[in-house]
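Shown below is the structure under consideration.
Just one protein chain is left out here, and the rest sit where they should.
Let's turn to chain A:
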Amino acid sequence: MIRHDYSRVEPKRRANIDPKKRQFAKAEYAQQDYKHRLNFYTLPPTAEITLEEFETWAINRLKVLSELEACSFRNRSPEETAEYMTSILNKYLPLRANTSRGTNLQEERKRDHYSHFILRLAFSSTEELRRRFSHLETILFRLRFREDDPRERQGFVRSLDLEWEEVGDDEKRELRDQMLAAIGSKREEEQDWFKVDWERVPELVSQRKVLLKRGMAYVPAKEQTSLVVAEFTKRLDEQLELTARALPRLDEDDRLAPILAHLSQSFTAPEAAYSSSDANIDGLSAINSGAIDTLSQNFPLCMQNLHMTLRANSHLKHYGRLQYTLFLKGIGLSLEECIIFWRRSFKLMTDDKFHKEYKYNIRHAYGDVGGDSNRRGRGYTPYSCQKILTEPLPGPGQAHGCPYRAFNVENLTGLLQRVGIQDREVLQGVKEDVKKQRYHVACNRVFEFAHKKEIKKVKDEGTWSATDLDTIVHPNTYFKRSWLLKHLGDGNAGVVSGDKMEE
């Protein structure tokens, strides 16, 4: 069915030992010789290391990966990420080129190798963890690949033995114009081209950056990175799948298991940025469907936009409803009230149609119906900015997503003015943020402007700590903070208690 050709270790490289003695036998290639800085992590390590090394190496790599994840959440460009990561990589996971004068190249590479495999063990248990691990390892690999010495990189790529067919001269002449148009290049520079099955470069296909002909993608040599990285991810995904299946058979005592469990736990999911405590806001009594109109003043722009669209059209399309429903759930609207809210909002619709076609989805979002796991998990979690920003852009007639990202500048400015942001300077700042694709910065800018007075007050009085005023990365955090700030005098201390806001 599915073949794992790549994932098999070559028979002659396998540790050929009598299974009965395996535990005590010496592997034939205990110490690997690392010729290249980069590593596809095909061969598992076999040498012995101490428990302490096991843990520290893994933790160091984990630190690097978490920083990388933070970079991708903050929407940093590859260059900014590279710059930011340099010092962190040097500290926790140095990996120098052959040409460098470093004396312990082998030791560095060994750590890189071993820590990768330890984390692989720790993060193979669930689909979610595997996906994130593979995503982050891919970013790390790409980062290192870009920075590698060109000659060494070439040597490394050659050693991988990937099957790429070079485009012959005749074909090159025939297709040159099309190939150049496909990569968006106007210059007529000579370069080498590879021909591969398009499935091997889905990234380039998806962005329409290569020429496709009869199922083959014509990839310019400079896109080699993309090919190698895709191959890296593909192999890693396969290997993780295999690791996951082998994991239950890891007949382990209590030395490694706790370390592994601990490692995967400390790698908390970004979705946890929403904590259920966000729904319990001091001083805000149980919300009912009638209160939404008033509360919508405290909503972030994405939700205000949905609310206004809903009021204007008495309807929202599927993804708009989903995004809004989850947000409302997140601010503490109960299922019953939520159904009432939608029923009243869809003024032009018959009861019959509503019950038939809409009610189920609301209940599903709350986990009231649906499969076992849905009900146990109480439906979906409210969407974070990260989630909203990485979803595809809304299509015609749709109003979901992040307005900072989906709207053009004129319409965005118009919308901001409608919700009361008139200040020239702020609008200009938003414009620049948006141009740099820093949508959450724009959103936080608007928040700070709209709550300028209150923020100053809590800062002066010292009632809120710096973490309470950290960058907002979740629409529900936006609401909670906004509501608390606007109700400072209403008998609540305005302390954001208990909830940890992670980035």
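Descriptive notes on the structure:
One rule holds in what follows: a contact is a pair of C-beta atoms (placed from the backbone, for glycine too) under 8 Å apart; a residue touches a chain by one contact, two chains touch by 3 or more; residues count from 1.
In the analysis below, contacts and distances are computed from a predicted model.
Per the UniProt record, the absent chain's protein name among "RNA polymerase II subunit 5-mediating protein homolog", "Translocation protein S66", "Protein VACUOLELESS1" or "DNA primase" is "DNA primase".
Listed residues A:Lys35, A:Lys91, A:Arg208 or A:Lys347: the one in touch with the omitted chain is A:Arg208. Annotation: of A:Leu43, A:Leu160, A:Leu256 or A:Leu415, A:Leu415 touches the absent chain (contact as defined above). Among A:Leu335, A:Val369, A:Val419 or A:Ile455, only A:Val369 touches the chain that is left out of the view. In the full complex, chain A contacts the hidden chain through residues 1, 178, 180-182, 184, 186, 198-199, 202-203, 205-208, 211-216, 317-318, 353, 356-358, 360-361, 364, 369-372, 374-375, 392-399, 401, 403, 406-408, 410-412, 415.
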